[in-house]
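Only one protein chain is missing; all other protein chains are in place.
Letters A, B and C mark the chains in the order given here, with residues in each chain numbered from 1 onward.
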Amino acid sequence: MTESPSRVEAFSDGVFAIAITLLILEIRIPHGEHGLWEELLALWPSYIAFLMSFVVILIMWVNHHELLRMAKGVNYPFLFANGFLLLTVTFVPFPTAVLAQNLATAEARTAVAFYCATFVANALCWNLLFATMVRGGLLHQDVTEEAVSKVRRAYYFGVLVYVAATALAFIRPVLGLLLNVSLWGVWITLGYRAEASASSSRS
Amino acid sequence: MTESPSRVEAFSDGVFAIAITLLILEIRIPHGEHGLWEELLALWPSYIAFLMSFVVILIMWVNHHELLRMAKGVNYPFLFANGFLLLTVTFVPFPTAVLAQNLATAEARTAVAFYCATFVANALCWNLLFATMVRGGLLHQDVTEEAVSKVRRAYYFGVLVYVAATALAFIRPVLGLLLNVSLWGVWITLGYRAEASASSSRS
Amino acid sequence: MTESPSRVEAFSDGVFAIAITLLILEIRIPHGEHGLWEELLALWPSYIAFLMSFVVILIMWVNHHELLRMAKGVNYPFLFANGFLLLTVTFVPFPTAVLAQNLATAEARTAVAFYCATFVANALCWNLLFATMVRGGLLHQDVTEEAVSKVRRAYYFGVLVYVAATALAFIRPVLGLLLNVSLWGVWITLGYRAEASASSSRS
Partner (left out) sequence: MTESPSRVEAFSDGVFAIAITLLILEIRIPHGEHGLWEELLALWPSYIAFLMSFVVILIMWVNHHELLRMAKGVNYPFLFANGFLLLTVTFVPFPTAVLAQNLATAEARTAVAFYCATFVANALCWNLLFATMVRGGLLHQDVTEEAVSKVRRAYYFGVLVYVAATALAFIRPVLGLLLNVSLWGVWITLGYRAEASASSSRS
């Protein structure tokens, strides 16, 4: 372990901030030829896709934040595991745009499945990153065994639910999306608990 | 309350900086087929839309700055309230482009109303963020009751004016835009006073 | 004067970094239908425009850096003067793209004049920013009268040269561009001297 996580944190924050802001470029600008109001309403799949991806990247940023607070330092494998995680984050605008373009068409199944599959890859990267932290001895001494296994269970669980959402999307795309969204609650609670325990252990 | 606002500040600054810089992508590149000079002049709605959104995001950044100086720390609800505010900021390039494309057409009413409505949502998020700060006990001890109610009144007022601008846009789009712009003065004065009082309380 | 320039610096750095990186989006992707090699060569106006704008934004970033090192703090007018400067920086990708699209056509005059005129506005903003610093008493005590008038003269000079380049562009576009480029030397020397004097005064 060689140094504090501050520069990795800054770089990761930059990537999260840019990816979340690029999402808006996915929405096509209507030109009002068929009535601007109707055209704006017809963009509802874009608004849903934008909103979903914005919230999920925001949650990921918060959790990345909490995860790095567990680390006393970073090593070389960590930089690359974190890089792969960021790869899946920068990829998000693409499946988001695919979802927006195809949610209201006969191809909704494929679009939703592709969207959910992106988060399977993302969830695997969170597992990889955490494993790198545990194996490399990068965790603070005050992180308990119990906290480690709680994070690990939540991350395994995330992979399973995203796989289920991907499979469900082929049958009922709307249910696949809803299952995907339902994970927000899990991540928010996880982060909330991590933060509460960090606060209490410090006070 | 768990930590200093510095990392939230850095992330928010990144989002503000990116959103403000992406605005330029909204202006279409003329190719000179009908005379480059004429084509550049014909882009006046794009210049107006770019200028308006640039100034408003700049003012928001300054005010976000002043608001966070009132905070001694952040908590979990704050991260999400701030996230929703940033959502409305990253959304701005879209109504800006809609305004640019439709301001000189018969659809100007809808375009201006949509633009103003975005700032209704944005103004509501400022209220939510401030309420989160007050309820969560995140304000510095030296922030007086009077300062709190002054900010709160200004934020309520902002919602009302943006609602009025949205309504006015349906009748006279130009007046709706002017009412929207007139708020700049209010925000700048608000920030200026906040800064002046912060300076005097420190010196 | 209320605070150290660090957060303004970070925000400005973000805007400079994003504007300089967005320049690449101006180059259109060739599809190889008429021979990829020929298409890549035919993009020479895009490469020139990209290179010119990249170098000029890089120089501006370095000089902004040096300018802020003269400041002991920032005030409210400074935030807005700096904001207007950033407005002209974020605008640069647009005239760059106009130049790239029209440099090899009969509209080169207009494109180069428009490009140079952008830097007239930019040079005026540098003058405004520096005037705000001087009037607001934001300069460090160790900044001499001589140093102030040297910067001021260079900034006045910049406006004049960019005006001349704009005028020249209408007669001979290539000469207008060359005059524009010749200013690089002035800015680099100015920054270099500022840095050398800052170093010597500290050692």
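The rule is short, and it goes like this: a contact is a pair of C-beta atoms (placed from the backbone, for glycine too) under 8 Å apart; a residue touches a chain by one contact, two chains touch by 3 or more.
All values derive from a computational prediction rather than experimental measurement.
Novice: Touching the left-out chain: which of A:Val98, A:Cys125 or A:Ala169?
Specialist: A:Val98
Novice: To test your reading of the contact rule: which positions on chain C touch the chain that is missing from view?
Specialist: These residues of chain C touch the chain that is not shown: 9-10, 13-14, 16-18, 20-25, 27, 29-32, 35-37, 40, 50-51, 54-55, 58, 61-62, 65, 188, 191-192, 195, 198-199, 202.
Novice: Tell me, which residues in chain A touch the chain that this view leaves out?
Specialist: Within chain A, the residues touching the omitted chain are 1-2, 7, 10-11, 14-15, 18-19, 22, 25-26, 75-76, 79-80, 83, 86-87, 90-91, 93-94, 97-98, 101-102, 105-107, 110-111, 114.
By our rule, only the chains that are shown with their structure count from here on.
Novice: Select the category (line, ring, star, complete, other) that matches the graph of chains linked by touching.
Specialist: Basically the chains just string along in a line.
Novice: How many degrees of rotation map chain A onto its copy chain C on CA atoms, rounded to the nearest 5?
Specialist: 180
Novice: Can you give the whole-Å distance between the Cα centres of chain A and chain B?
Specialist: Centre-to-centre distance between chain A and chain B: 26 Å.
Novice: With chain centres taken as the means of their Cα atoms, state the distance from chain A to chain C in Å.
Specialist: Roughly 37 Å, centre to centre.
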